[in-house]
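Missing here is one protein chain; the remaining ones are kept as they sit in the complex.
Then we have subunit A:
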Amino acid sequence: MDAITIKDLDIWFGAGPTRVLAVKGADITVAAGESYGLVGESGSGKSTILRALTGLVPTWSGEMTLGGQQMVPAKRRDRSFYKRVQMVFQDPYASLHPRQSVDQVLSETLYLHGMDNINTRVEKLLSDVGLGPKFRFRYPHQLSGGQRQRVAIARALAGEPDILLLDEPTSALDVSVQAEILNLLTDLRAERGLTYLMVSHDLAVIAHMCDRLAVMRAGETVEVLSAEDLRASRANHPYTQALMANSAGTTGTPQPLESETSQTLMPAANSV
């Protein structure tokens, strides 16, 4: 069964002459238990897709199915939806409330999901994400970036979801901490049979974490391929090849990327 199916998805912002089409005709199918990646440079529409999936952007057309349930634009997702689908963001500083302790964040989330035995569950969640009991009563400013991201992951796991949407979960972290968080995500997926849809601008991170990936540029999907094909340099599209040449862990001369040859000014965003 497919955990996520997206067909001919357009996502836009604004209306009339200022309307921006941020995602054009996306087609994505993620099998249950699969890990799927969206990779591309900033502004290519990766986060917008995740935000539309979780109901944060209502202006879309096309088809979107999560866990067998058909989504309707501008229709509020019910509580059971957020029990099954959760999102982890890039910036754990911004996504945790500064005056809520780890215990409060997790207890409250568990309560909202209608869970019982909250005390035991908080302890279990903390140990599942590799944080000892001594972190339970700390506040965000008393945690490192990696520890905060672990708390954000624990919060996402509180309702025992099937699907995690991960938006650049390690982009703000040092490489040593990134390795720890990526390892944690690998183990959690194996233990819980989770489905991941993960976004990153880093091709090596996506190839490490995902079975298949879509390469995006300026709202369009330029290529869908397996991580294995990517590693074996079997990418077909020149943009993917250029991204690879610019990525670490590959040999070869860096290539100029097409997108940058058109040095556009920012206000031209509505020209999309």
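One rule holds for everything that comes next: a residue touches a chain if its C-beta (ideal position, glycine included) is under 8 Å from a C-beta of that chain, and two chains touch if they have at least 3 such contacts; residues count from 1.
Everything that follows uses one rule, which is that contacts and distances are computed from a predicted model.
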Per UniProt record, name of the chain withheld from view ["3-methyl-2-oxobutanoate dehydrogenase subunit VorB", "Glycine betaine/proline transport system permease protein", "ATP-binding cassette domain-containing protein" or "histidine kinase"]: "ATP-binding cassette domain-containing protein"
Among A:S35, A:T109, A:Q149 or A:Q178, the residue in touch with the chain that has been omitted: A:Q178
Subunit A residues touching the omitted chain (full complex): 41-42, 145, 174-176, 178-180, 182-183, 186, 201, 203-205, 207-209, 227, 230-231, 242-244, 246-250, 254, 256-257, 259-260, 263-267
